[in-house]
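As you look at this complex, bear in mind that one protein chain is not there, while each of the others sits in place.
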Amino acid sequence: MLLQILRRTATLVASLVVSSMLVFAFMALLPGDPARVALGVNASEASVAQMRQEFGLDRPLLSQYVSWMAGFIRFDLGTSYVSQVEIAPQIIDRLQVTMWLVVCAMVLALVIAVPLGTVMALRHRKPSGLVLSALSQVGVAVPAFLAGILLITVFAVKLQWLPANGWTPPNEDPVQFLRQLILPVLALGLVQGAVLTRYVRSSILDVQREDYIRTARAKGLGAGRALRRHGFRNAAIPVVTVLALQLATLLIGAVVVERVFVIPGLGSLLLDQVANRDLIFVQDIVMLLVLAVLLVNFVVDLLYLVIDPRLKVAT
Amino acid sequence: MSVLAAETRPKDASTSRVLDVQGLDVRLGRFHLLHDVTFSIDRGERVGLIGESGSGKSLTSLALLGLLPDDAHVSGSIRLAGVGHDLVGARERDLAAIRGRDVAMVFQEPMTALNPTMRVGDQVAEVITIHAGRGGRDKRAARARAVELLDQVGLPDPGDAARAYPHQLSGGQRQRVVVAIALANDPSLLVCDEPTTALDVTVQARVLDLIVRGVSARDAALLFITHDLSVVATVCERVLVMYGGRVVEAGPVTEVFRRPRHRYTQGLLAASDLDSAAAGGRLPTIRGTVPSAGTFPDGCVFRSRCDHATEVCATEPAWAGPDPGNGFACHHPAGAERAS
Partner (left out) sequence: MSADLTPRPAGPLDGPTPATAEATLPPDEMPPTASPSGARRRPGASFFVGLGLVGLVVLMALVSFVWTPHDPTFVDASARLRPIGDPDYPLGTDKLGRDVLSQILVGARTTLFVGLVAVGVAGLVGVPLGIVAAMAPRRAGEPLMRGIDLLLAFPALLLAIMFSAVYGGSTLVAMVAIGIASVPSFVRLVRSGSLQVLSTEYVLAARAAGRGPWAIGVHHVLPNVSGLVIVQASVSFAIAVLAEAALSFLGFGTPPPTPSWGRMLQESQELLFAAPRLAIVPGIAIALAVLGFNLLGDGLRDHYDPRMEDRR
């Protein structure tokens, strides 16, 4: 067990090193000098050179990478060379906003998907199951930003129940915070919920076909109890995998939804810095998002060890 | 030398029926899968059910446990000793109470029949607690009993085995666990569906022995489904031959195997007769393959593959024999000639 945890930790660290190199190499090696990009084509050679020196862009790549990584580990990312603002505090500020969206949407997706997917699996040949299945298929086909726009048209424009966009920190005005949170969370969560529902459904259908469910029923358990006592844990294994991928999707999907609802989250920050042509800032945010995705996968790997006893001894 | 020299127990005078199946008929959608299946098993009796894949053997076993798909249309009657009602048409709640207590089942695949995420001991204990009723045995007692059962089925270190997960056991050990689960509540009928097919040859004999001893110790009835005729010869006293969802021949193992009457039984035996193969080099086979469900011919179901079929076979052959447990349904039965 301990060995397994160590192995996975080693994998995580290796993945982080490789992906940080990828991100760095992407930004550093591609033709396109960050200073030139930031200052624009009309800037003088002298001002470009000065900026390169100021931000260490004239040093060898390896030393640039090492100092970037060292900064990243201490979470001291320096100041933006476009806006001259400290980078790290800004990221933390925006990350909090995005976390609200992602976590609430994930919870909503789970609350929708687990019961609905189970019902769909149990009734997969009955009309009600087919209708639900068709509905979820439509839900999968709607991108989150489209769902957001549609939700705005209905609930903000037509019914005027909720604000169309904006963001208020929860400690400032909790009611307004909630009112503004509902639509973006619905946009993200409904779509992810539809996707997840289909995975829950097929996973439960798979499990129901398993011999051990038949064994459980032969023991005298009813269909429902057999599924609850023997099926769910096994069905959870593939669903948890998808969950990890979905958290990553949500994190990135939040970028677009933040734009729809004019929410000052990490995604908006990223898009702003792309517009500002602040490559180093972009590099930091991208790395942070990649880090988040890898961390989620790591946690899921550990979860497997708890759910699936076969993995504890597997090499 | 003959494996047919199986120990044949003298028939108990005071026979008591454990299982009585009358005119069992199963339809699934457009498909008529079981056709007027009638047989019975007495206490302590071991009956083999043989036939090729798709002949309806497994379906019959599932019907006995009330585990047919929800949309199956079932008619006829299945009566089980100690159960006050017919299993056909019974409510799922009543069937669940019977399963694992009065009738239990050993499945073919020990690798998949156990829940991979649950400890073996808990899986055995579960079948005890399910049927213990309210305020019955507590969990600890059930677990202790589970270890006892694991010991009885011959698992070394039953205490450790109870704490193991299925993947930590070998195929043979897992099948022993499945047998322990099946025998836990001393069922009056044990159904085994190809319980040794997936096992190594060396392990097969031991698991068979375990099943036979377990059944004998409880004086339970055994329905043993297989396509391995040598296993039937070793384990069973009576045999039912199924084809196309019908029982086409039935009788004592020695009689049926020595003098098959139905042409299908004859073909099955010939195809597995190694003495003639050794002499002639090549085994005779039954021509063609088993039709898929719903595509069996009317009249005699076997006529599409039978060398002896004539026009009269387009009509359904009547059962020839003293009772449903002894006889055959064939227009052109094999005569006095030796089957082999």
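Chains here go by letter, A and B, matching the order in which they are written, and residues are numbered from 1 within each.
Going forward, a contact is a pair of C-beta atoms (placed from the backbone, for glycine too) under 8 Å apart; a residue touches a chain by one contact, two chains touch by 3 or more.
Keep in mind that what you see is a predicted model, and the values were worked out from it rather than measured.
Across B:215, B:269 or B:300, the residue that sits in touch with the chain not pictured is B:269. Of the options A:164, A:223 or A:303, the residue whose C-beta touches the omitted chain is A:164. Between the chain not shown and the residues A:162, A:213 or A:279, the one that touches is A:279. The residue from B:111, B:141 or B:293 that touches the chain not shown here is B:293.
For the chain missing from the display, the contacting residue among B:62, B:97 or B:147 is B:62, taking the whole complex into account.
Taking the complete complex into account, residues 11, 14-15, 18-19, 22-23, 26-27, 30, 32, 37, 124-125, 130, 133, 137-138, 140-143, 145-146, 149-150, 152-153, 157, 164, 202, 205, 245, 248-249, 252-253, 255-256, 259-260, 270-271, 273-274, 277, 279, 282, 286, 289-290, 293-294, 297 of chain A touch the chain not shown.
Rule of thumb we're sticking to: only the chains that are shown with their structure count from here on.
Those residues of chain A that touch chain B in the shared complex are 125, 210-212, 214-223, 229-230, 233-234, 307-310, 313.
Residues 65, 67, 71, 92-93, 96-101, 104-105, 107, 109, 112-118, 126-127, 130-131, 165, 167-168, 178, 181-182 of chain B are the ones touching chain A in the complex.
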